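What follows is a single structure, and I will ask about it in a moment.
Here the complex is missing a single protein chain, while all its other protein chains stay put.
A and B are the chain letters, set down in written order, and residue numbers restart from 1 in every chain.
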Amino acid sequence: MRSLGGYLKAIVTVTLKPSILDPQGEAVLHAIQGMGGKEVKSVRIGKHIELEIQGGDEKTLKKKLEQISGELLSNPVMENFHLDLRAGG
Amino acid sequence: MKPKDFALSLGLTDEEYGRIEKGLGREPNENELGMFSVMWSEHCSYKNTRRELRKFPTTGPAVLVKAGEENAGVVDAGDGLALAFKIESHNHPSAVEPFQGAATGVGGILRDIFTMGARPVAFMDSLRFGRPEAKGEAGKRTRSLIKGVVEGISHYGNCVGVPTIGGELVLDSAYEGNPLVNVFCLGTLRHDQIRRGAAKGVGNPVFYVGAKTGRDGLAGAAFASRDLTEESKADRPAVQVGDPFVGKLLFEACLELYARPDLVVGVQDMGAAGLTCSTCETASRGGSGIEIELDQVPQRETGMTPYETLLSESQERMLIIVHKGREKELKEIFSRWGLDAAEIGQVTETGRVVVKQSGKVVADVPARLLADDAPVYEREAKVPAKLVERQKLDLKKILPTKPKLKEDLLKIANSPATGSRRWVWNQYDHMVGLRTVVRPGGDAAVLRIEKPGGGWVRVAMTLDGNGRWCVQDPREGSKALVAEACRNLACAGAVPLGLTDNLNYGNPHDPEIFWQLREGVEGMAEACRAFDLPVTGGNVSLYNQSPAGPIHPTPVVGVVGKVEEGVKLVPGVFGAGGGVILLLGKSESGGLGASLYLQEVHGLIAGKPATADLELEKKLHRLMRSVLRESGIRAVHDVGEGGILWALAEMTFGSESAGAEADLPLGSGGRAEEALFGEGGGRILLEVEEATVANIERLAKEAGVGCRTIGKTGGNMLRVKCGGEEGCWMVKELREMFEGSLPRALES
Partner (left out) sequence: MRFAVVQFPGSNCDQDCVHALRVLGQEPRIVWHQETTIHPDEGVILPGGFSYGDYLRCGAIARFSPIMQAVKAAAERGQVVVGICNGFQILCEAGLLPGALTRNEGLHFRCETSYLRVENPASRFTSHYITGQTLRIPIAHGEGCYRAESAVLQALEANQQILFRYCDAEGRVTREANPNGSSLNIAGIRNLRGNVLGMMPHPERCCEAEMGGTDGRGILLGAAGVGRPI
């Protein structure tokens, strides 16, 4: 991937594994339905994490970021993560 | 898979399978085997320990609900007030996922208490981990466990609005592979509000209330009955997620339901083995049967099989049986609180738990066979081969020729093992509820509880354990433990009413470990009988071992007592100086066997803990309670880990505290270290006003308990003399070490 000025941006989206209870999502769902949003049937809440990266080569970076995502940014016991690496700038 | 093979894969034995087949009169199906595998697991059935647990004294004039009858024991506190309390463990789940493991532990014990009809009013927790200051991966993991567990307890406890007012945090490498998370809860109720978990009255509707069922913690109970290995870290589906918000709504809704006269027949929480456990236990207690239809069970996932629904450990769910005709009232209450309430079945007279899905029977089992008839095993017990060797203690080979008292105390003060636990309890709301009279940090926590007829009664409680004493001498160690807990209560002027125990041990199939358990139970039973203290219930957690080995045998006791009328509570730290320090009880320190001193200063565990003198303890505690009714008492603290020198040091750690000067008896051992750091019980330190000394001496003499003046308070130093040796320390320096040792170790 070409990066502008050597900057990359990684967006890590962390979500709960499908079978794990999401108490926050449940509470927000009830609130939404209470506000008139009866069409909304499910709410699950995750995290959007943005990392700005400078330097390093793409391949090792991807591997490193996957490690960081899997060990720090998400809790592997309960969460999945999706890593999106793109040009920053 | 053939039924028998499936049974074995679930952890049932050949013999157990045979028993099931015989009890059913046919081959069990997959769902039924699942139900048996959890109900007959150690966690649910206590099959390996039942014989031993029967040795506990469980009756007494104050016992309203006995151990083993219901979810929690209940004692009478006088004036129509009753106290329900219990301790439970969540060790294995906390090792895998510390935050949720600890949180759901809190949620679970909370449910056990309000199931009894009591309003939960306090938590305490007993936590054990490895050393946070250890290097490398081990230290990193320990720090992460400590933080995760404390945050989990904080998250759940604070959210449900029940204060966490006491407990212990023990740091010892023996727990490195296997953290211990034991959570205690106490609730209050009137005698006439006691609720039982029995299904009675044919045709009465069975309701499911609370959170929806998902695939949480499948076979969680069976999981707790296997050793923790690398593989079990990958046992992800066995982790449950707690929702403290729903937990809070649930208990408020239940308490509101209970308040309606003649509405509730029986209530049981869904904990380990969820739906299976709650149905068969209530049916068994009621001498009845239950029939349920799984289609009616609120589910948050699609396509759940009967196996999954029956064994799910989704949190925050209760089973409630009401009188026929009163269904609407229950639904109204739960609807107001925003909770699901589904009628899932009814009480029958068949004595069987019959489970249907879409009208078709998917499991049909006699309730008693499931709930009560797990085999009871006689495990082999053998004295550990190396025990006698380990119990030897040759101080001449360990201690330096000349005592290094100054450095020794500094080592202890600097250790996170003895440091202030403020870092922990600052994360717990310990004041919500306006009942906390004595906050965390002292010998015992004290609550004020409103009596049914008006006025207040004060209730004291403490949690205690000592793995080091118990590994060196399981019997004497656990006796001493019970004595210490009662002594802590005496320092708050309280008479012990009941004890709950959490037995944390390794693999019971190992005869040496089973011997530890048997000895521990017998020691505790002896002490309980001496103190007229009934065991009201508790928990057993086995298989606490990892590739690194088993934990120390660690029974943990929670003792609850009533503060006597006229007692004035005093702090555990010195005032501003000008007081006299008295030592009540024994002068002898009991030697350095199994002491913190040997472990922290010399890096070893050796010798035996001092033998508890139960008769003396009783006299001492009685004396203490009357002393606290006198005037001129400024501070009280009992002597425990770290010995009398550390106890004195701790008394100088108040924010306004003065230092102290003391002259301590050398004792028969002849070494100052023994006298100063020995952990023998039966000793309490008092700071009193000069004018009160004669009075206390007189009271002690009448009680047949020793009382000697050992020093006075004042100044900014801690100065101690013993058998020709001396030590002096700046109080400010010691206090800073005490306050900082744990936070620093956690930042490593």
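We adopt the following convention: a contact is a pair of C-beta atoms (placed from the backbone, for glycine too) under 8 Å apart; a residue touches a chain by one contact, two chains touch by 3 or more.
Because the structure is a prediction, the values reported are computed rather than measured.
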Q.
Touch as defined at the start, partner being the missing chain; which of B:Ser89, B:Asn158 or B:Gln472 qualifies?
A. B:Asn158
Q: Check the options B:Lys212, B:Arg421 or B:Arg448 and report the residue that touches the missing chain.
A: B:Arg448
Q.
Among B:Thr305, B:Gln427 or B:Ser748, exactly one should touch the missing chain; which is it?
A. B:Gln427
Q | Touch list for chain B against the chain that is not drawn | A | 154, 158-161, 243-246, 248-249, 336-338, 425-434, 436-437, 439, 448
Q | Touch list for chain A against the chain that is not drawn | A | 23-24, 27-28, 31, 34-35, 45
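In the analysis below, only the chains that are shown with their structure count from here on.
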Q. So what's the Cα centroid distance for chain A and chain B, whole Å?
A. 39
Q: Give every residue of chain A touching chain B within the complex, in rising order.
A: 17, 19-21, 23, 26-27, 30, 75, 77-78
Q: Give every residue of chain B touching chain A within the complex, in rising order.
A: 96-97, 100, 211, 214-216, 236-237, 239-246, 300-301, 314-315, 338
